[in-house]
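Okay, handing you the structure first.
Selected chains from the complex are presented in situ; the others are not included.
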Amino acid sequence: MLVTVLGAGGLAAAARTGMFAERPDGCVKPDRSIQLYAVELPKDGTQVRLGYGLTPETASYPGPLMEMMEGECLAITVHNLVPEATLAALRTNPSHPLGVSLHVHGVKYTQDSDGTVQSGSYVPPGGTRTYTWYAQPRNTKTGAQGTAGYWWYHDHVVGGPHGTQGLAAGLFGGLVVRRPGDPKPDRSYTVVFGNQQSINLRRGEATDTCAEVNPQPGPTCLVARMGERIELVVVGIGNDMHTFHLHGHSWADTRTGVVSNGQPFADSVPIIDTKVLGPAQSFGVNVVAGESVGPGHWMLHCHMQFHSDAGMSTMLHVLDENGNMPPGMDHLHAAAAAPAAAAAPVTDDAAHQHN
Amino acid sequence: MLVTVLGAGGLAAAARTGMFAERPDGCVKPDRSIQLYAVELPKDGTQVRLGYGLTPETASYPGPLMEMMEGECLAITVHNLVPEATLAALRTNPSHPLGVSLHVHGVKYTQDSDGTVQSGSYVPPGGTRTYTWYAQPRNTKTGAQGTAGYWWYHDHVVGGPHGTQGLAAGLFGGLVVRRPGDPKPDRSYTVVFGNQQSINLRRGEATDTCAEVNPQPGPTCLVARMGERIELVVVGIGNDMHTFHLHGHSWADTRTGVVSNGQPFADSVPIIDTKVLGPAQSFGVNVVAGESVGPGHWMLHCHMQFHSDAGMSTMLHVLDENGNMPPGMDHLHAAAAAPAAAAAPVTDDAAHQHN
């Protein structure tokens, strides 16, 4: 086993000795550097949980929501603090190397930052590795598209060559790349739909911080005041298709989730309240909380009936302008939430959101 | 049981006593009021069937196609005529309240018209409740998107908190919200793809009114003359993904299903003859019957092979300008239809369309 680890480390080192560029064209040097820690979290029942964090203590799943501006080049140094024994237990093939990695969607990176086994761009247990992401801007001369959008990042190595065990354990997070002038949300939440997992925003009675009477924003509670601009970074993982649905609110199926003021409304821009979501897809929802429809407990759920019945359902709690839920709804909410919570097995647990 | 019903009724009443607005912002008072009856229909084999109707006698599944103009505010009074025993038999949890509801996609509504258990906005057996829908217009100043589009409505309460049993039984229908200037179809049909259900436009030999030799428009028969503008309101329900395909015709993947005359054709507007459809998605197909391709029996089917082989396949019968099918095709059609019909079990039955 040790030989394998060393071997993998050796390959990783070899891959970094100049065969491939360290940075994509257009990124002369990183504009910003951050540290990212991959750690083991407490198990959910028998389910191993891993998370990324900006510090080891704040690791979570989903991991921290990353934000970049187009044109920016970001260096992320990943520290693999996951115990080797944990990685070995998740491995599906004894010849597969041990390590974690960082693979990203949407932005640019060289083979050196691909996060795959065959490029050697992963991090053995106890090791570190710096990944470089370039939010390439649009270029009307060359036709380069630009990388602004709602994306995500994830492990590509834990367990097998596609990181399936790393993803299932929690090594994923959202990424937003913005352009100057993009709408600025008041609150951002990452919402992930996965297989064998409920919507990962409420963790069950024990860890759910959503008070029934007057819920306030917290690690497992989607809350907004009337009129606040809410951004949801929606990501699919796993094996299954889903249909994301939010009650009472609709958004534009555009890069930003809105039709900007001043832009003409076009019949080719779909306005939706439901969107099919497959594994690895990601999109942004941008709504003004309670606009026209008022405060209340607005359901957010997968609209595949067997998924919602199994517990893939949560609430966007829209408070009034003073930050209170209008009276009378709390016990109704509690009554309705009970059966749904009961239907969700413990392993159908969920991650806390970024806010 | 009675206590539960009363309890649920009590909650519903409580929710209506002014805690939440009855109407969304922008709707000062309803522009129009209609009655909608939820009734039990004859069973298909052992499958319970429910339907919405503008009268109790005309209830069907899908229910009546609703049409609104942007800016309009519609009050719909739902009468729950479904026997309490039927609702009790469909219930998956004895603590779940008995009732039917009306939840809608796309347009605006307050918690009072959400149609969910936790908002108390459902209708106990024998009761009535008025739901208010507001087809909010686009607003270039505030950025509000507007609600024109192809949507649908459905129960959210029968059987469990997501209305899964109500949907499976038939409590759903299409909704079109138009803008001034939108193309006016000559005929509209609602086409629903669901799990454990064939395409719901032909009900099998016993109830199918499509004559083989010279089919005419009828409750289970998609027919058009050459040159007529046909609008299909396509809706997904249930648990499964589908791919909707229509032979010989293509449409624009826009809000209206067309690229309007005078608008530039843009490479960002997909022209399609196949569209992935997930549960709760809805879209519009807008074609000129037989344009370029002529009359005939044009297949309309799910392109997932095991779905089409199981019977999710019907025809758009395009007649000539005189309303006749050109001779020679009738027996071919009969021959081809036989094995498909045989492959579809009785419970894979289907709803009649609106026309």
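Note that the chains are named A and B in the order they appear, and that numbering of residues resets to 1 at the start of each chain.
To be clear about the criterion, a contact is a pair of C-beta atoms (placed from the backbone, for glycine too) under 8 Å apart; a residue touches a chain by one contact, two chains touch by 3 or more.
Keep in mind that what you see is a predicted model, and the values were worked out from it rather than measured.
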{"item": "Given 2 placed chains, full-complex copy number", "value": "3"}
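Here is the rule we use: only the chains that are shown with their structure count from here on.
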{"item": "Rigid-body rotation angle, chain B and chain A, from Cα fit (steps of 5°)", "value": "120"}
{"item": "Chain centre separation (chain A, chain B; CA means) in Å", "value": "34"}
{"item": "In the complex, chain A residues that touch chain B", "value": "241-243, 245, 247-248, 250-252, 258-262, 265, 267-271, 273-274, 276, 291-299, 301, 303-309, 313, 326-329, 332-333, 335-340"}
{"item": "Chain B residues within the chain A interface of the complex", "value": "11, 14-15, 17, 19-21, 24-26, 92-93, 95-96, 103, 105-106, 108-111, 114, 116-120, 134, 136, 138, 140-141, 143-149, 160-162, 164, 167-168, 236-241, 252, 254-256, 260, 263, 266, 268-269, 276, 278-282"}
